[in-house]
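Complex shown without one protein chain; remaining protein chains in place.
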């Protein structure tokens, strides 16, 4: 059964695998590393897997464009879950290597800016060369090509290496956000602490178009959590926007904002509503609760019958 | 049958009667002049009349506050029709009076600023005194109290007077707008050229509260036609707003804007949707037609099933 | 010397005179009652008086349109001071008259809605007829034309009447706001508790024009205190707006907002900055103090030299 298989951005031993293993259902799935984000997602599109875990955002490096662009184009996919993984690297060496012997280090290009200051302080002479992934870097150390690799401490065992230094991270609060992606279906059930994601294409590029788009959220009291502009491929100056907002599709304010965007925009791709990994809850502005929406709807229906106003309803 | 009776702001022979007689159904109704706007409207509230025609706005003098305040307070009423009457005064005199003999003139206080320049030019020495209504002024001329009265030409016959000069109006395009008011019931049917009226009470007087209110209209592409601030009676600085906007309650964009106001405001009194006397039609902004609203609603419903996106729907 | 003369909306014994006498400088001026707001203001325009005190707003009746329209049109005038007068009527009768003997009452039309409920409760049978002013009503009682007049208690002595009942007012907090108007000159000095008034003509009547106008204030954190739409005389649907906002012309945020309006609007008439009668002070939004404006201006100047950024100025 393919739905019992989850792909992820491999190889084995990367942070993505560590993130995937934090999901309870991972224990009962076959976890398959893939060589790239597109490969992991295409396996889902082609029904060879039931889900794929891929990184979407890093607090140091920013959006993972391969993921964002794959979600925005091609056959539709949806996000069902997000995972926040604090990022801390270990410096993996072959057993016996000492810090003073490390002349060459490797790791994923994304790792480099996250350990740059540590390197300057502790290994100022070391030569950096990029590897295809952190895990791949570990393998290259195993093979003797480099002296040390930055990777997750959990990768040491896989490659027979020793974590010489652990918990390396230049930035406090460094974290990577991953999303569990599946084929379109019912969104995850609302939990009260949810977010929703969409991709938006502006209808035309008039001044103020982006402002109008944001006002569709603001007018309904829906808070924006992230906005990422991406080129559409149509030339410099042509962008679409991936937006995360607070709340669930089934929240009235979110539903109305999304319908507003659908009317305003040239295109809207709904990417799902799912529990927030940070557990945060929206600060509701007065008049934006589901109750307020339903009461307003009742009132409108009564207006159609000339019974809009109940005694005492206006000051 | 009281519903066969229409009250209006009397006395007979005023512009209000002339406006009322432009309505086809006036021919089959008993038309009853009342001494004041509140009296005309209370007759409707008390089921002594089926409707009342009262002035609401004059292009020279502005809003008729008695009407606006009566609609905003007390038992609810609704507007079902509006009438635009170009304003032109006749100078009514007792037969035989010549212009050079006119030393005293009268008329409703509202008439004065509309004929001031004409008076300065043609009767610079004449003394003005206000009458309770234009028709009442005519009566006072009939009784010999004044030499001439400004009133509608149609009032001459009623009072046995002669229209010495006609078509007097300082301002081009001078007009008065009247509304036909009834007890709350189904709004008039949509015609494609409609307006809707509401009274709005802000929830609190924070800076930007009025801006938020207007954005509820703007966010749905609903054009404002008029906004009139009125004191709530709660002290200087406490206002409510009577607003006319383009479109009918049954237009989706209008309904959603009104629901937005209902959620945002401390109180909303819906005063009805009715055909525009000027015959104007809204310039719909892209994405604000009923079709666009329905399509967005369909889309949202599909999103709930994971079928939000049809092939080719995003760029 | 005409500047030693102040006109006011007469006749003697009205609330306007009472308001004027609250101003310290009134003690040293010749106070001249005039028959109308235009007459009081024209005396200033024609240099026959140094100032004029006229009512501009009543918490029950709303804006005094004669004043608003006079300020908006004709030769420019400016407001230098405002006075808030709590409104309480006395029922003035000829000495010896008892309440049960009062069959007819009079007063200014504006007084009526402010004593209506009192009348219903205490003199339900009494007949109301309007007078040209509250003081004029008192005079008519003195002459025996009516049994009682609503006026300020201070008018009793002038007309030899007895204040049978005092402190009559339907609404709590009922007040009238008056303005002291003079010929254009330097605005009053800033006090920290100021307001500024302008009249605004929209450039064209496109949808959202009013919203844009309000955003000029909002974008600079300037709070609106009052907005009054008035017909321009150009026909139904043509309005200008009189706006009061918090702050003084010399406050940077106010000056920039007014310049923004000047650029946006077809016309702006500055009506002055003057101390607030309510003593209120603006709640400044972050970044809208004069210091913030000056710091931003310094920064911009430095940017022109490539020295925009001082060490540590960006996060």
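Residue numbering begins at 1 within each chain, and the chains themselves are lettered A, B and C in the order written.
As a convention for this text, contacts are C-beta pairs under 8 Å (C-beta built on N, C-alpha and C of every residue); 3 or more make two chains touch, one makes a residue touch a chain.
Just so you know, these numbers come straight off a predicted model, no measurement behind them.
J.: Considering all chains of the complex, which shown ones does the missing chain contact?
T.: Touch partners of the hidden chain, whole complex considered, are A, C.
J.: Any idea which of C:12, C:57, C:70 or C:216 touches the chain not displayed?
T.: Residue touching the absent chain, from the options given: C:216.
J.: Among A:104, A:130, A:193 or A:250, which residue is in touch with the absent chain?
T.: A:130
J.: For the full complex, which residue in C:163, C:187 or C:247 touches the chain that was left out?
T.: That would be C:187, which touches the missing chain.
J.: Under the stated touch rule, tell me which residues of chain A contact the chain that is not displayed.
T.: 57-62, 65, 69, 84, 113, 130, 132, 171-175, 177, 207-208, 210-211, 214-215, 218, 221, 223-231, 233-239, 278, 283, 285
J.: For chain C, which residues reach the chain that was dropped from this view?
T.: Within chain C, the residues that touch the unshown chain are 72, 76, 78, 183-187, 199, 201, 203, 215-216, 219-220, 232, 240, 249-250, 255-256, 258-260, 262-264, 266-270, 286-288, 292-293, 295-297, 299-300, 303-309, 313-315.
Here is the rule we use: only the chains that are shown with their structure count from here on.
J.: In graph terms, with chains as vertices and touches as edges, which category applies: line, ring, star, complete, or other?
T.: Contact map by chain: line.
J.: Could you work out how far the Cα centre of chain A sits from that of chain C, in whole Å?
T.: 57
J.: Would you mind pulling out the distance in Å between where the CA atoms of chain B average out and where those of chain C do?
T.: Using C-alpha averages as centres, the distance is 26 Å.
J.: In chain A, what residues contact two or more other chains?
T.: none
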